[in-house]
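Omission of a single protein chain aside, the complex is shown with its protein chains in their original locations.
Moving on to chain A:
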């Protein structure tokens, strides 16, 4: 397989894997959790490094995932108190974890090249060069396999708990009344978000994690009111964005991650403006129409 096709394939798999849990982040209004995770994983890396003293240890990845989980769980727990808004909860947890990591590095590891980049390589352009070898056989880029597994886990989770996710997302109180714990589903989903973010971070880098998790679901959200259609549209948008992004990057000879992020931004913006039901144009037209009706009413009255 040629370089460009391999990169396209990896981009598609990562995009869909990220976009699926992203659907629920968008619906719950906690999209920036993805951004928080890509920063707080540093704390996990630092802590694991203090234990192993080895920058190449796989423990560092596990540490990153665990702190990612701790991040989403803490955010989730703060939100459950209903004392502060979603973004405020993220705003408390993310800087706290991230700055602890920075302080630990400056205090104890100033002479080590220790940061996210050195552990989670995260460069889509180089992903085809990191091969997975099984029994001496080259079976393809490692990122492709890691993310395929994560994609499968995400699909299974959403497929198996589709009803539960739907009810807890749209009406948590009702869900609790029905007898299954919305909290458990929340935490399950958030654990997947963390796992997906760390895996994708290692495969394609941090900008794209946020772009993939937020862009396609947001566009899909603007196009439909039905959850299953939204999930389908999200996957379609993810595929379009990553394919177009990789092709354009090769045409223009520029950074691939950057190009995909740009394409994601542009397509989401286009949908935002032109969506037939919830788009900006439609909303403006509706508002004008309402205004006219009110004006007419006022005239009739007076």
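Following the convention adopted for this analysis, a contact is a pair of C-beta atoms (placed from the backbone, for glycine too) under 8 Å apart; a residue touches a chain by one contact, two chains touch by 3 or more; residues count from 1.
Note that in this section contacts and distances are computed from a predicted model.
S.K.: Look at the options "Peptidase M48-like protein", "Bacillithiol biosynthesis deacetylase BshB2", "Manganese/zinc/iron transport system substrate-binding protein" or "Dyp-type peroxidase family" and return the one that UniProt uses as the protein name of the missing chain.
M.R.: The chain we cannot see is, by its UniProt record, "Manganese/zinc/iron transport system substrate-binding protein".
S.K.: Which one touches the absent chain: A:13, A:32, A:69 or A:262?
M.R.: A:13
S.K.: Looking beyond the chains shown, say which of A:175, A:200, A:231 or A:271 touches the absent one.
M.R.: Of the listed residues, the one touching the omitted chain is A:231.
S.K.: Which of A:58, A:159 or A:265 sits in contact with the chain that's absent?
M.R.: A:159
S.K.: With the missing chain put back, which residues of chain A would touch it? List them for me.
M.R.: Residues 1, 3, 6-7, 9, 12-13, 16, 53, 55, 102, 105-106, 109-115, 117-118, 121-123, 125-126, 128-131, 138-141, 144-145, 148, 151-152, 155-156, 158-159, 162, 228, 231-232, 235, 249-250, 253-258 of chain A touch the chain that is not shown.
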